[in-house]
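Have a look at the structure below, then the notes.
Every protein chain but one is kept in place in this view of the complex.
The block that comes next holds chain A.
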Amino acid sequence: MLGRTLFIDPGRCIGCQACVSACRECDSHRGTSMIHVDYPDAGHSTAALPTVCMHCEDPVAPCAEVCPAEAILVTADGVVQTADPTRCIGCGNCVGACPFGVPQVDPAQKLQLKCNLCYDRTSAGLAPMCATVCPSGALFYGTLEQLTTERPGVSVVTEFAFGEVVVSTGVAMVAPASHRGPVPGGLPLVEVNGRPA
């Protein structure tokens, strides 16, 4: 059962990058954004997709699992923290391991840059900056009950298939109600007015 977490709705994203700017303002990593916006249909439509850490489970996030320095820690609430700067050697294993393309490594600092779900805010009961400011609701923070109260009938998935490997995530993605099973390839499934988009 999902607790308080991020819900991504790619159909709503307007690509404004407010989430990226807001992430940069979070005190835990002031000045550097840990997330970005992808444009999965570039050249054809204005589809956009906020790319945030999915805080994978199962049982340990792949980035944490492959970290040779054990720098990437997971707190009891399932938040996959950004790499501990005293331990991170900037090797980039996590970049290769992450199926969603989330972590980046600053080569000059030899340090991983990754979303920690605005831990200074979420641990104090606030929403992360990205979801707080998202103008369209492409990023929503709360419980599934809160989401369905605002948006009756919404359906979410937390399993993504990469080939034969299925990854479970702490962050959920909105998917069409007709969809069953893991979402293939980690790419968004969006229906617009009843048609795939």
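Here, a contact is a pair of C-beta atoms (placed from the backbone, for glycine too) under 8 Å apart; a residue touches a chain by one contact, two chains touch by 3 or more; residues count from 1.
Just so we're on the same page, contacts and distances are computed from a predicted model.
Novice: Tell me the UniProt protein name of the chain this structure doesn't show, selecting from "Cytochrome c oxidase subunit 1", "Putative LLM family oxidoreductase", "Assimilatory nitrate reductase catalytic subunit" or "Electron transfer flavoprotein subunit alpha/FixB family protein".
Specialist: "Assimilatory nitrate reductase catalytic subunit"
Novice: Given that one chain is not shown, which residue among A:Leu6, A:Met54, A:Cys67 or A:Cys134 touches it?
Specialist: A:Cys134
Novice: Among A:Val37, A:Cys98, A:Leu144 or A:Leu189, which residue is in contact with the omitted chain in the full complex?
Specialist: Counting the whole complex, the residue in contact with the absent chain is A:Val37.
Novice: If you put the missing chain back, which residues of chain A would it touch?
Specialist: 11-18, 20-22, 24-25, 27, 30, 36-39, 41-48, 124-127, 129, 132-137, 150-152, 192-193, 197
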